[in-house]
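Contents: one structure, followed by commentary.
With one protein chain held back, the other chains of the complex are shown just where they sit.
By written order: A, B and C. Residues from 1 in each chain.
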Amino acid sequence: MSQDHGHHIVPVKMLLAVIGILVFLTILTVALAQVELGIFEVPVALSIALTKAGFVVMIFMALKWDNKVNATILAVGVLCVLIFISFILIDTEFRGDLSNTTEATIMDEQRMEQTLDGREPDRSDISFNRQ
Amino acid sequence: MGDNGSVWLPDPGTTLAGEVDSLFWFVFWVSTVIFAMVVLAKVYFMVKYKRTSESDVPEPVEESKALEAIWIVVPTILVLIVFTWGFDVFVKLYSAPPDSYEINVRAQQWSWEFSYNEGATSYTELYVPVGRPVKLNMTSADVLHSFFVPAFRVKHDVIPNRYTSVWFQAEEAGEYTIHCTEYCGTQHSGMNATVVAVSEEDFAAWIAEQSQDLPPAILGQQVFAQCQACHSVDGSAGIGPTMQGLYGTERPLTDGSIVLADDDYLLESIINPMAKIAEGYQPIMPAGFSALSQKQLDGLVAYIKTLE
Amino acid sequence: MSHSAPGLNYLNHAKGFKSWALTLDHKRIGIMYMVAVSLAFLAGGILAILVRLELLGPGETIMGPDTYNQSFTLHAVLMVFAFIIPAVPAVMGNFVLPIQLGAKDVAFPRLNLASLYIYLIGAVIVMFALVNGRIDGGWTFYAPYSTSIGNGILFVTAGVFVMGFSSILTGLNFIVTVHKMRAPGLTWNRLPLFIWSIYATSIVQVLATPVIGITVLLLFLEKAFSIGIFDPALGGDPVLFQHFFWFYSHPAVYIMILPAFGVISDLMGTFSRHQVSGYKFVALSSVAIAFLGFLVWGHHMFVSGQSAVSSVVLSLITYLIGIPTGVKVINWVQTMYRGSVQLKSPMLYAIMFLFTFSIGGFTGIMLGVLAIDVHLHDTYFVVAHFHYVMMGGNVIAALGGLHYWWPKMFGKMYNETLAKIAAFLVFFGFNLTFFPQFIMGAQGMPRRYYDYLPQYEFYHELSTYGSWVLAAGLFLIMFYMIASLINGKKAGLNPWGALTLEWTHTTTPPDHHNFHDTPVVTRGAYDFHLAKHLFEYGGEVTELDLGGDGTAAAPEEAPVPNEPVA
Partner (left out) sequence: MANPHTNQPAHVKHYFVSSEQQFDAAKMGMWLFLVTEILLFSGMFVAYTIYRSWHPETWMALSTALDWKLGGLNTLVLLASSFTVAMGINQIQRGNQKGLLLNLVLTFVFAGIFLVVKYFEYSAKIEHGLLPGASFDPHGVSHGFDYATYNVPYGPQFFSIYFVMTGIHGFHVLVGMGLFAWITWKAKNGAFSADYYTPVENCGLYWHLVDIIWIFLFPLLYLI
């Protein structure tokens, strides 16, 4: 909760430390991107980004010392984003689980056939008529 | 219960439609009973507790936890039953049997094209054999459409660049209406067709007949079924110009020029409708007809020539 | 009585165009919203009458297909974005909410005025598009149809984007106001349920509206620059558009219906002179419904080609939201039990709401059943369900609220007899218009159809006749409301005997600054048994309840207006 009048002064030393950490993490994520990490590439990059965002929110934006309502607001917003992404993924990752729809698009199917035929994929031969 | 047509639901044309109906009636009657109870309670309270004196201030009522629990638990159980049941029928509706007879459906503004593996193509009528599961592989040439046969209780959106499908097994010979139920433009409400369910023998005969090579004008007449939503052949007004007596005449265009309605003009107007707009008409003809085969295009021109 | 100079109130303390156009007073902003929103309703309503008239018989009746398609689209866009979404929150929320909180204004009055102007600008952009370009296909703008028609779609999306900002700003303003500006003693447990519902609505407005912003922005870019996110011809996914659209538009349905819940709760409590049954449940379930509303959008897409897994998950969650809503209806009915029910016109609308909204709710359950929805999707059954919830829910409640707060807003009483006749016409006309649509929908009549098969003609006729009765009722309301401003009886301080602060602590019409002294709240919004002294004389309540007289309970908490709350 808030201290004296709710205006917590974040010490300069702490701000300096945080900017140091942020710069370090930026260099780290760039360095790691040059290394082949396979399936860990996305989670690693995202974790670093989340850590950085966490420092900015907590210290620079002083949410750590702020009214709990504001933290709740942020949490609810982030939750909504997660719902948004995950519920759409439930659709897109399982598209075509019954016979009512196919998993692949017609363009992809044709491209796959062409690849199997050993020809170069060609984007121009799928004609859609709408202007 | 739902075995025949009623005020609410049309005659079911498939066994699965009957299952959908049973579920419909279950929800319908449970809802009606609960609704009636709520309305009765409401009217009773309104009358019984009518204000008699302006200084009347009733005491609060102790709320009954048991009653509250009932209101939450009973509906929860009911909806879980309905959900499970609905899930079960839904999976059946959208899981075509592997031995289904497959027909390709291509939707475009504002007509349906049904093509059969044997080579036949039809436009306003979808012939299917009775007693055999039929799976429709559908895609759209332009915007979203939706394939709906009320009597079969099946519906699915038809999407460009992806195949979607519905399946059904007609139980009785007869004709059933097909509607487009996803808004697709001016003639959305004219984008109808008919399922014609016939016996296996009749179906085989029809396929054999349709798969032969037809004279161009006859083929053209069949293809023209797609055009009839907008273009008449008897001179009556429509969204687009009538085809009667069109061939060989001079046509005024919106840009003021005049063009002779010859073979080239007709072909161009089908393939690229925006090139020349006849005077008095909106430039709204879909471009999808450029996908017709050369044989079909020639047939159309031959057919239009016959309309004097 | 009043501490201000006699006869001066928010309506007449300052005069002239500027005193309205630049006002920061939430009450005047509310009144201006009312005028704007009523005009949108009138325009949308006239279009609805025309659309119904066209459908009187198959084939062309009064207009061609293009005109028809654009008419129903204009009707839909106006009604959804320019009328229902701002109707209750921006009109009654603006007028009533700060007074019910015991505040002198909302937290950000300038933002409030800005939101009004942003709304007007958005509405003008939409109108401009609709009269200048070809816009059809309804309010859902499904890609790729919407990107295949003319450039009018660019303006509509821009207009909806702008109106969304207005909605966000209103919601944001109300949330902060409810959190930070409550009068001393007005704890969360004592809040009128109208505030709870507006609060829940505001949460949805703030969380969902930005998504329609990005959705229409992407649609705009799709149309303008062919970015290929939604257009299948460019490799995009049209179903993705539907996800984006419904992520906003399903919660938006709760933006439309939750405020109605609040109005109905207030009406039920006041006219039964009784505590609203299950107060805590009704209050918290509004907030719960607001959040659950974000989890069910996929039930609009059971036949769209989305995966069956998501259909199943979203169907199940749909029921979770149905149950608290159903329990609310039971709570409202139960409020009358052992109460003291007075059937004044606002209460008639509340009773009517319970009837029409219940039908809307039950048919919603039916549409949520996966297998049944396959049959009913995009038919008139959906049209009827939607109107039973939106019109039978929101509009009926808004009419109830309008009749309830009208005396407070203008200090004039309308003709009660005419009001009762109009209420009957609205009820009868509404049901005659929309109930036949359930039947023809179940029979297979698709929505957005210009022409139809002869077998549906009977139901279409009934529906069209009903629309005339409904229109007659609504025009009657407009007539006697305006007449009341001219020669209506002077309204008393508290004609309904309500206990919320706008009735007990302000003059009629309210003073410019609402209150001279910050009110101290000592009881819940519906604790009539703690305010018996107000009703002792057995007539209309004509005194402000400024002092309290010892029968009221002591404040539960110290009067700290800006207490931090979760």
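Everything below uses one rule, namely that contacts are C-beta pairs under 8 Å (C-beta built on N, C-alpha and C of every residue); 3 or more make two chains touch, one makes a residue touch a chain.
What you see is a predicted model; the values in this text were computed from it and never measured.
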item	value
Contacts of the hidden chain among displayed chains	A, C
Candidates C:Leu53, C:Leu172, C:Met413 or C:Leu462 - the one touching the absent chain	C:Leu172
Positions on chain A contacted by the hidden chain, ascending	5-7, 9-12, 15, 18-19, 22-23, 26, 29-30, 33, 41-42, 45-46, 48-49, 52-53, 56-57, 59-61, 66-67, 69-70, 73-74, 76-78, 80-81, 84-85, 88-89, 92-93, 107-108, 111, 121, 123
Sites on chain C contacted by the missing partner chain, in the whole complex	103-105, 107-109, 111, 168, 172-173, 175-177, 179-181, 206-211, 213-215, 217-218, 221, 225-229, 234-237, 240, 244, 513, 517-518, 561-562
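FYI, only the chains that are shown with their structure count from here on.
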item	value
Distance between chain centroids, defined by C-alpha means - chain A, chain C (Å)	35
Chain A: positions in contact with at least two other chains	98, 100-101, 105, 107, 128, 130-131
Residue numbers of chain C (touch at least two other chains)	144, 148, 232-233, 235, 239, 305, 308
Complex contact set, residues of chain C against chain B	65-66, 69, 136-138, 142, 144-145, 148-149, 232-233, 235, 238-239, 272-275, 277-278, 281, 302-305, 308, 311-312, 315-316, 319, 322-323, 326-327, 329-330, 333, 336-343, 351, 354-355, 358-359, 362-363, 365-366, 369-372, 374-375, 377-379, 439, 442-444, 446-453, 497, 527-529, 531-532, 535-540
Of all residues in chain C, those that touch chain A in their complex	144, 148, 179, 203, 207, 211, 232-233, 235, 237, 239-240, 243, 247, 294-295, 297-298, 305-310, 313-314, 564-566
Of chain A, residues touching chain C in the complex	1-2, 67-69, 72, 76-77, 80, 83-84, 87-88, 90-98, 100-101, 105, 107, 128, 130-131
